[in-house]
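This view holds just a subset of the chains, kept in their places.
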Amino acid sequence: MANHKKRTHRGKPRIRRRQAPGARPGTISIEPGALPTTIRVMAYDQQRVVEKEITSPGELQEFLGKWPVLWVDVVGLGTEEKLRAIAQMFQIHALAIEDIVHAHQRAKVEAYDENLYVVLRIPDPTREQLCEQFSMVLGKNYLVTFQERPGDSFDLVRSGLRHSKEGAARQGVKPDYLAYRLLDAAVDAYFPMVESVSDHLDTLDDPSTADDMHAAFRELHTVRRELLLLRRAIWPLRDMINELRSDLTPFMTDSTRMYLRDCHDHCVQLIDLLESYRDIAGDVRDYFLSTISNRMNEVMKTLTVIATIFLPITFIAGVYGMNFNSEVSILNMPELNWKYGYLFSWGLMVAVTVLLLWYFQWRGWLRGTFRDESADEGPPESG
Amino acid sequence: MANHKKRTHRGKPRIRRRQAPGARPGTISIEPGALPTTIRVMAYDQQRVVEKEITSPGELQEFLGKWPVLWVDVVGLGTEEKLRAIAQMFQIHALAIEDIVHAHQRAKVEAYDENLYVVLRIPDPTREQLCEQFSMVLGKNYLVTFQERPGDSFDLVRSGLRHSKEGAARQGVKPDYLAYRLLDAAVDAYFPMVESVSDHLDTLDDPSTADDMHAAFRELHTVRRELLLLRRAIWPLRDMINELRSDLTPFMTDSTRMYLRDCHDHCVQLIDLLESYRDIAGDVRDYFLSTISNRMNEVMKTLTVIATIFLPITFIAGVYGMNFNSEVSILNMPELNWKYGYLFSWGLMVAVTVLLLWYFQWRGWLRGTFRDESADEGPPESG
């Protein structure tokens, strides 16, 4: 459970302050805490793959237009001049570049004359947040991607491009196929994340954690928040992919559209799982609440049984502890002077106890009360 | 109830790890625990039916194209080379074969140039899981089906093909009619399953189980999970059948489409039932919660009645157990020396008791308290 705890602060939908209301649309305003921008380039055709880490956007000029596919991989949204230079070089629209640096967008597609702007949330590999923003600008012969933090789920795509020339060559001389591959990798990266939330949810159903209901409820609260955030990330993703599939811009080829159908299916599957877990989380909550009520019931029954037995017999003892003067009158507490008075009082007390126990038995209150509660909490299999 | 318990671990929506995010689409990666693949062939025309268990996919060549309907029945998704050979022979698309081996798909139809790919979840006859995945690849003169585990609900279809030639002949010389028959059998196989969940739900409404609320709640929790899983399997099924009906591929003939309407109706009926049971399960939960509250109420009333009677009279007994020295002053506990002091104290205690009982009677707290609780729990008919 340790690893769940350290993720908890991630469960908060973020809004950081946008630029001031009324500001000119299309202004680039770097967010506080954004990492400095680094740029990596990967260019390939049927035969060759070239990779380069570049420091000044000007170096991109030597690639642009010279390769069938140019992938500019921008990481960190903190260096304004670099972003501005890239935006200018690839003719990225002012509104698109504004969205790229404000890292709180819903997944969406926007078609401009020069290129296609796609933004989505991908699982954050650093696990600092649940998700980070990933933007793609898809042009005729280039793909520019922007992400907030280094580290991603795209290493397999990169190594695929590097090593298996023929694989990349099949449809890979088009940047839209590369965009699909990244999208597919991003969607698939959600599966382990959903799985981990699901495992977390399963531990809550387990008897060993159940004995501290309060902590269990707190955990459940966390799980529900994470499910909520994942839903918020994945629902618009589905609509976005749908739009990509039906979109008629020249930047997306028909063969890639067919692959997007597969990607769409995975999205629907994720949503399906999330909805199921949401329902299950609701059920677990009901189960917890009923468990709390049942325990309270047990506690109260125990108290009632004990109090109801001992109050009457303590009363009897109290009566024979009274100090009425039997010398004044034979009527004053004659029992005290009976030969079997003490035995009589015990008999009375035992009789009352037996009667009450029989009553409780009849009402069924003794059944649950003297049973091992921890066994009671077990899963149905062991019960 | 025993048979319900052993099914409980089935109630978990599964996600097994897909291939790594970013992997090439269309790769076949065998799932851990998949059974070795066995292949059975059934080929028939108007006059004859041939059946054969084959060990190497190469043997399929002697059937392919020679019969109007060839049914290749693949069971077990564990032998990669066999699956690969079949995929190649029947020109199954890379994305389709990927979905076939990843046994966690939602029901869907995908039309390819060479054939129609249909995937759905069918009730698992081995009862190990609630459902298993069933894939069909429907071509012009063949139907290839894939399932995870041996044993299915299709025996009646097979025997129908074998014995009643004329029945099979009516429309059976087309593989799409065979596909419909399998689909219909799969949908119908859900009815006994839903019925069993419904019976389970009914036992929970029964008085005999009601005396252990906690266990009953646990059972209800299980039923709700099973309903959830069944919904997850059947909802997409309906959409899939709808798509099949409206689809315009050449692999589905008009006469079969009319039969699919019937199949669609059964699906809608199943969904209808599941939604009803979901609502009923919600009602049963409310009923349980109110029962718990009512019982707590009864327990508390009993405690209150007993404590409220015995605390005052024990106090009275306590007073006359004080040791004030009546020799010092006539004011000190004169009652102790009264002739009828003891009787007076009893009178006092009886009066207090009667007064309190009258008060409880007036508040209506005695009504429910001394009644047989088990009768109280009975169903409305016996109440």
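We just call them A and B in the order they show up, numbering each chain from 1.
Methods note: a contact is a pair of C-beta atoms (placed from the backbone, for glycine too) under 8 Å apart; a residue touches a chain by one contact, two chains touch by 3 or more.
The model shown is predicted, which means the values in this text are computed figures rather than measured ones.
For a quick check: 2 copies are placed, so what copy number does the complete complex reach in this file?
Assembly-level count of identical protein chains is 5.
In this section, only the chains that are shown with their structure count from here on.
Which positions of subunit A touch subunit B when the two form their complex?
Checking each residue of subunit A against subunit B gives 153-157, 160, 167, 181, 184-189, 191-192, 194-195, 198, 202, 258-259, 261-262, 265, 268-269, 272-273, 276-277, 279-280, 283-284, 286-287, 289-291, 293-294, 296-297, 300-301, 303-304, 307-308, 311-312, 314-315, 318-319, 321-325, 328-329, 331-333, 362-365, 367-368, 376, 379-381, 383.
Considering only the defined contacts, which subunit B positions touch subunit A in the complex?
5-6, 8-9, 12-13, 15, 17-25, 95, 98-99, 104-106, 108, 110, 211-215, 217-219, 221-222, 224-225, 228-229, 232, 236, 285, 288-289, 292-293, 295-296, 299-300, 302-303, 306-307, 310-311, 313-314, 317-318, 320-323, 333, 335-343, 345, 372-374
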